[in-house]
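A single protein chain has been removed from this complex, and every other one stays in its place.
Chain naming follows the written order as A, B and C, and within any one chain the residues start at number 1.
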Amino acid sequence: MALSREQIAQRVAQELQDGYYVNLGIGIPTLVANYVPKGMDVMLQSENGLLGMGQFPNEDEIDADLINAGKQTVTMATGASVFNSAESFAMIRGGHVDLTVLGAFEVDVNGNIASYMIPGKLIKGMGGAMDLVAGADNIIVTMTHASKHGVSKLLTKCSLPLTGKGCIKKVLTDLAFIEIKNGKFHLLERAPGVSVEEILTLTEGELMVSGDVPEMSF
Amino acid sequence: MALSREQIAQRVAQELQDGYYVNLGIGIPTLVANYVPKGMDVMLQSENGLLGMGQFPNEDEIDADLINAGKQTVTMATGASVFNSAESFAMIRGGHVDLTVLGAFEVDVNGNIASYMIPGKLIKGMGGAMDLVAGADNIIVTMTHASKHGVSKLLTKCSLPLTGKGCIKKVLTDLAFIEIKNGKFHLLERAPGVSVEEILTLTEGELMVSGDVPEMSF
Amino acid sequence: MAGFDKVVSSYEEAMAGLTDNMTIISGGFGLCGIPENLIAEIKRKGTTGLTLVSNNCGVDDFGLGILLPDRQIKKIIASYVGENAEFERQMMAGELEVELTPQGTLAEKMRAGGAGIPAFFTATGYGTPVAIGKEERQFKGRNYILEESIIGDFAIVKAWKADRYGNLVYRKTARNFNPMAATAGKITVVEVEEIVEPGELDPDQIHTPGIYVDRLILGSFEKRIEQRTVRTTTTQGEK
Partner (left out) sequence: MAGFDKVVSSYEEAMAGLTDNMTIISGGFGLCGIPENLIAEIKRKGTTGLTLVSNNCGVDDFGLGILLPDRQIKKIIASYVGENAEFERQMMAGELEVELTPQGTLAEKMRAGGAGIPAFFTATGYGTPVAIGKEERQFKGRNYILEESIIGDFAIVKAWKADRYGNLVYRKTARNFNPMAATAGKITVVEVEEIVEPGELDPDQIHTPGIYVDRLILGSFEKRIEQRTVRTTTTQGEK
C-alpha cells in the first residue's frame, strides 16, 4: 500500500544521524521533525535565519518576530542562533547543512528537479529552493510517485522548468525509495505491499532493479 | 617653508566635515585625528574591524583584544561598533567611508598611486591599502613632495608597482595641496612661504597653475 | 556628535527625496521585520514607477502589498510573491513586472551591492530559467552562473533598537534581509522600536554599524502574523 504522508516522513527520519543540521521544506518534509529517532538529536535550519528551530509556540509564547521559512510562528530550541539571510544562505550554499528534505513536482534520471513553477499557472517563485538544491550534497526529495491519474513524476527528462540541474540523488515517494546515479533510477526499497512491477509501471524514467528489493520497515 | 608632519595633518583636518566617517592610514594620516576642528565630530574607522576608534588607552585600560590597524592598543569612542574583517572591507570597498587619508611613495598625473612596494627591498605587503584606494571616492594622499635628494614624487607616471590605478584626486605634500584631474596636477594651495616656482621645480608631472595660488592658512 | 545623530522626527522627513521611478530595497521576510510605516509613507506620498527589491511583496492590505492598488510598483525583484489577489491580477495582466530571484542569490546581491562587489558566481539557478542570459562558468569542475549586485536609491529597514548614531540591533528572525538592505541603499532609512543614546549598545553586539544608516525614526508597529501556528497535542515542528 502507498505510504501516507506521515509514513514518508517517518522513512526519511531513518536517514537522520545524530548531530545533523537539517533543512526541512514545507509540507511533508516538515513532518520529518516528528519522527527523529529516540536518543538522536538534530538541529533544524530555517532559511529565513534560524538554526535550532523549536516546536510551535504555546498561545502565550507567540512572537511575531519569530517565524520559520513557512512564515509560521515557531520557537527556538536550546542552543539556537539567529542570523541574517545572507549568512543563512552562506550556510546553505556553502554546503554546511547535512541534510535537506524538500518536495518536488518532478525528478529525472539525471538528478534534475522541477519544483517551483508550472507554466500557465500562477508563478509564486522559488523562494530558497534553488539555493537549497544547489548547495546541499545530501538531499532527499519527497513526493508522490505519480499523479492521481497515474502519470509518473519520475521521468527520463523533467518537463517543467528546473529548480536545479543534476543535484538530486535520493527520492522517497509514497511507493519507493530510489537512488539516482549514472543517469538511471535505482530501486532501493519499496513501500510495504507494493510490488516492483507496480513501481516499474509508474516510473517513466529507466529504473534499475537488482535482486530482491526489500520492503521499508518502520 | 615646508610643512611639518603636524602641519600636513592640520591642513588635512580642514577637509573634514561634521559627521564624516574617516579612515586614517599609518604615519602622518594618524596625526589628523589630533586636529579635528572644534565643534566637529568625526568617527574613525580602523580596518581591522572597529568604527569609532578612541584615543590610546591609559596604562590600566590596555586591552590586548582592542587594537587598531597599526596594531597599537586603542580605546573605543562612544557609539563605537566592532565587526569582522569582511564587514570592515564591505564598508570600505562599498564606498561607505567618507574620507580616506593615506601615505604614498609616488602619485602620478593619472591618479595612480604607489605606496606598498619597492622592488629589491623587503616587501611587507599592501595590507588594506589597495582596498582603501579602490573603495573610497574621497581620498587625500599625504606625502613629502620630493625625496631628500630633490627627486619628485609627483610624477608623469609612477615608477613603482601600483597600489591603485586612477583613484587619487587630492594630494597634500609638505609643499602644496594639489588636485589631480584630466591627466594633470593642479596647484590649489602652497605651503606658507613656498613659491610656485619651487613647487614647479619639484613636480615632475605636468602641474597647472592658474592665477594667484593662495598660501595655506592654519 | 551632532553630525552623527541620524534621528528624524517625521515619516515625511524619513522618506524625503524619494521620487518616481526610483529603486527601493526593503528588508523583511513575509510580514516579519518589514518597515511597515516606511511602506505606508510611500503609499501616502503616491510615488510611482518604483522598482522594489524585497524577498516578498506583502499581502493585500499590509506590507508592500498596499502599494499595489495605486499601481505604484512598476517592477518587483523577489523570491516569492503572489500572496495577494491584486498582485496576481497585475502580474497576469502584465501591469507589473516580476523578476524572480532565488532567495539566497537575492540576499547575496544586496550584500554585494553594499560591499562594492559588482558580481559573483553561484551554483544556485544553474541550468534553470534563472540562468537565462547569464554567463556560465566552471570552477573546479562545478557549474556556476554570474549574478550582479543590486543597489537601491533608497533602502528601507526595520530594526529593533538603535542608538542615535544609527547603530542597529535586530530581534529574532525579524533580522532576515534587513542588515543587507541597510548596506545597499544610497539613502538608508531605518525605523525602530526604541532609540537609545550612543554608548548604550554593546559595541560587540551591534548588527548594523551606523555608517550604513542615513535616517532613523522611532515607529510603532502592528507586526501582523501571517501564519499563526500554535502547539497542539499532535505537535508539529521539532520534538
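Going forward, a contact is a pair of C-beta atoms (placed from the backbone, for glycine too) under 8 Å apart; a residue touches a chain by one contact, two chains touch by 3 or more.
Since the structure is predicted, the reported quantities are computational estimates derived from the model, not experimental observations.
Among the chains on display, the ones the left-out chain touches in the entire complex are A, B, C. Note on the undisplayed chain: of the listed residues B:86, B:118, B:151 or B:200, the one touching it is B:86.
Touching the chain that is not shown, out of A:97, A:146, A:202 or A:216: A:97 (per the contact rule at the top). Set against the missing chain, the residues B:1, B:62, B:118 or B:151 yield one that touches it, B:62. Of the options C:50, C:66 or C:112, the residue whose C-beta touches the omitted chain is C:112. Counting the whole complex, the residues of chain B in touch with the unshown chain are 30-31, 33-34, 36, 42, 44, 46-50, 53-59, 62-68, 70-77, 82-86, 88-89, 92-93, 112, 117, 122-131, 134-135, 161-166.
What chain C contributes to its contact with the hidden chain is residues 108, 112, 115-123, 139-140, 142, 144, 148, 169-172, 175, 203-205. The omitted chain makes contact with chain A at the following residues, 17-21, 40-43, 45, 51-52, 76, 78-83, 87, 89-97, 134-135.
Everything that follows uses one rule, which is that only the chains that are shown with their structure count from here on.
With each centre defined as the average position of its C-alpha atoms, the distance from chain A to chain B rounds to 55 Å.
Rounded to a whole number, the gap between the C-alpha centres of chain B and chain C is 36 angstrom. Touching of two or more other chains is recorded for no residue of chain B. The set of chain C residues touching two or more other chains comprises 111.
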